[in-house]
Structures are given as structure tokens and as C-alpha cells.
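Structure first, commentary second.
One chain of protein is taken out of this complex; the other chains stay put.
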Amino acid sequence: MEDRNALDELVFIKKVIEDSKRTVAENGVGYIVWGILVFVGLLVSYLSNIFDYRFNSFLVWLSLMGFGWLTTLWSVWKKKGKAVKTFGTRLLSAVWLSAGVAMMIIGFVATASGMVRGFAVSPLIAIVLGVAYFLSGQIYGSTWVKVLALGWWIGGIAMLFIVSITQVLVMAFMMLFFQVVPGFIFYFNSKKSVVVE
Amino acid sequence: MDEKYAVDELQFIKKIIEDSKRNLVYNGREHIGWGLLISFALIVDYLNYFFGWNFHFLLYWGIVVALGWLFSYYSSQQRKKENCPKTFAGKMMGTIWLGTGIGMTLVGFVGITSGAIPGTSISALLSVFLGSAFLISGYLHSEKWMKYLSIGWWLGAVIMFFYPGVHTVFIMAFMLLFLQVLPGVYFYKKFKKETELQ
Partner (left out) sequence: MSEFDYQNIDDLIHSRIRLAIMSVLITVDEADFNFLKDKVNATDGNLSVHLKKLEEGNYISVKKEFIDRKPKTLYTLTKIGVKAFEAYVAQLEKLIKK
């Protein structure tokens, strides 16, 4: 009986120790994949508008986002049981899951309802990404990631006032410089076996 | 050194940890404060529409949001004065609500002023942000049910997107009461109980 209690206490204490470690190993692949998918979607939207191609953009975005979620789920399934889940990684997953759900609601549900027009989507997504990067920066303990949040918010504000197809190009380049490039920075840092804390 | 020694040591460590954690209970004040302030602004919104007053939304929303930020700042200063040690969870909570607050302020003020976002969609959009904030903060709280409040916020957002109109004010006020203020009251009572125990 005493042993059972001691083992329970051990489990409790070990959890507290684990939670105190905020190490997060980030390989940047998720940032790169999503960044490229959204960049492609935006570029296609821009070019189709310029060259007057007609296609169902809703389906294109659904396919790209669907592919993104599938790769994310596959990546999570692949890591199951292999990677050590620290408090930091669980929190980071929560941040990006919640941001992902928010962006899906804004991008699909809000636009389908007609309550949010096409030109409001990019700035709203940028603002959501700003929040996600701000939180991620706190988890990583990284100032440059928090600065990315500022970039997303400033870009989001600017895009609220750009009500033309140029907005799509602005968002595409923001996606490249504020998501894909940071993703590569994480990737190369992880290759050097640096654990971001 | 024997097994009994190890058992005693583990009991000792656990006791110290649990005693330390008592000081880390979230007091719920900001949940309550912001929830009540925003509910008030929503009521003014409704009355503004119903009675045909022509108050510009920036007037009362501006005051309410400014009061909210001041209240948050005051709360953070109070926490510094209280014998409350810093924890990662505490810092993250602050960051979550600061980041979400900035996002919502941008959407609510800049978004409407720019004309890009219609006023009728604001409640729904803010609910989306709140859903995200509750999901993440649910991971930080010892109360895991907090995570599931996010589902309520997101469902509410979807309903408000598809059924827009002045009644969304009531939906939002209702959600604020049950999904923000009441959880805040629960945490406040828990905080009071823990501080009395010390």
C-alpha cells in the first residue's frame, strides 16, 4: 500500500519535472509545407485574376488545405511514440491547432456564409498568424519569432486597406518571408542539432 | 538508506510541490472583468440599434476596450505586488491573452474602420479568436474542461456567421456569460479558497 502511494507520488513528481522542461525541438517542416501550400494557392488566385482564368477557387483552396491537414496528421502519426512530448511541444501543438481551426473557420465557413468577403480573408488570416507567432515566440523563448508576429500584424493592417488583387500578392510574399523562410531557419538549425528552448 | 527513507522523501517532495502550486491558482479576475465589460458594450450596441441612438461604435467600444486594457494592466501590477512567483504557465497565460487581445482589437477597430469587415460579422470573428485562446489556455490550466469551452466559442461563431443580425448581440452576451464570466467566477472562488488555506 505504501509502495503504491510512493509510486503514485513518483509519477506526480516526474510529471512536474517534465513540465518544467520547455525544450521544443522544431524542424520547421510544418512551417515550410503550409507556407508553400498557401503561397501556391495565393499565386494561383493572383494569376487567374490577371489572366482571367475561371475556375472554382473554393475547390482549389479546399484541396490545398486538405492536403496540408493530411500531411500534418501523417507527420503527427509518424512521430507518435518516437518523439519525446514535452510541455512545450504540447503547448506549441495547441497553438497551431487552434490557429489552424480559426483560419479554416474564417477561410471557409465565414466566406461561405457571405459574412466575410474575399478581400477580408487575407488580413484576418494574417492577424491570426500574428497571434500564433506571438505565442510560439514565447514558447520558444525567441525574440525573432515574436518579431515575425509584428510583421504579420502590420501586414494584416495594411491589407485591410488594400482592396484589390494586389492584396493577394502581398499575402503571398508575406507567406514566403514570414513563414517559409523562418521554416528553413528552423530546419537548418535543427540539422545543427540545436534544440530551441 | 532504505525504502522507507525513499518513501518519506517522495512524500516530502510532493507536499512541497503541492504547497507551492497553491500560490499558482489563477484568480479569474480578468475573465470576469473583460466578460462583463464586453457584455456591457454589446448591450449598449443593442440599445443603440433598438432606440435609434446614433452613437458611433468607436465611442463606447473604444471606452470599454480601453478600460479593459487598463484593468489588465492593473491586474498585472497587482500580481507583481502579491507574493506570486513567476511560472512559465503564468507567462504563457499573459501572452495568450495579450496576443489574442491585440488580434481582436485589430479586427474590431481597424477592421471595421477600414470597411473591409462588416460590423455584423464582428461578434462571430471575435468568437473565433476566443475559441483559440480558450483551447490553448485550457492546456495550461489544471482544469482540463477549459479546453472544451473552445468548442462552444467556435460553434457560436459558426451560428453567428450563418444567422447574422441584431440577435447575435444576445448570442455573444450569452456566450460571454457562460463561457467566460462563469469560468472566471469558478477560478476566483478556487483562488480565494486556496489563499484562505495558506
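Here the chain labels run A and B in written order, and each chain numbers its own residues starting at 1.
Here, a residue touches a chain if its C-beta (ideal position, glycine included) is under 8 Å from a C-beta of that chain, and two chains touch if they have at least 3 such contacts.
Not measured: the values here are computed from a predicted model.
Considering the complete complex, the chain that is not shown touches A, B. In the complete complex, the hidden chain is touched by one of A:L7, A:I50 or A:L73, namely A:L7. In the full complex, subunit A touches the hidden chain at residues 3, 6-7, 10, 13-14, 16-17, 20-21. For subunit B, the list of residues touching the undisplayed chain reads 1-3, 5-7, 9-10, 12-13, 16-17, 19-21, 23-24, 80-81, 83, 85-88, 90-91.
Heads up, the rule we're going with is that only the chains that are shown with their structure count from here on.
One finds 22 Å separating the Cα centroids of subunit A and subunit B.
Partner subunit B is touched in their complex by these residues of subunit A: 2-3, 5-6, 9-10, 12-13, 16, 20, 22, 87, 90-91, 94-95, 97-99, 101-102, 105-106, 109-110, 113, 115-117, 119-120, 123-124, 127-128, 130-131, 134-135, 138-139, 149, 153, 156-157, 160-161, 163.
Across the complex, subunit A is touched by residues 3, 6-7, 10-11, 13-14, 17, 88, 91-92, 95-96, 98-100, 102-103, 106-107, 110-111, 114-118, 120-121, 124-125, 128-129, 131-133, 135-136, 138-140, 150, 154, 157-158, 161-162, 164 of subunit B.
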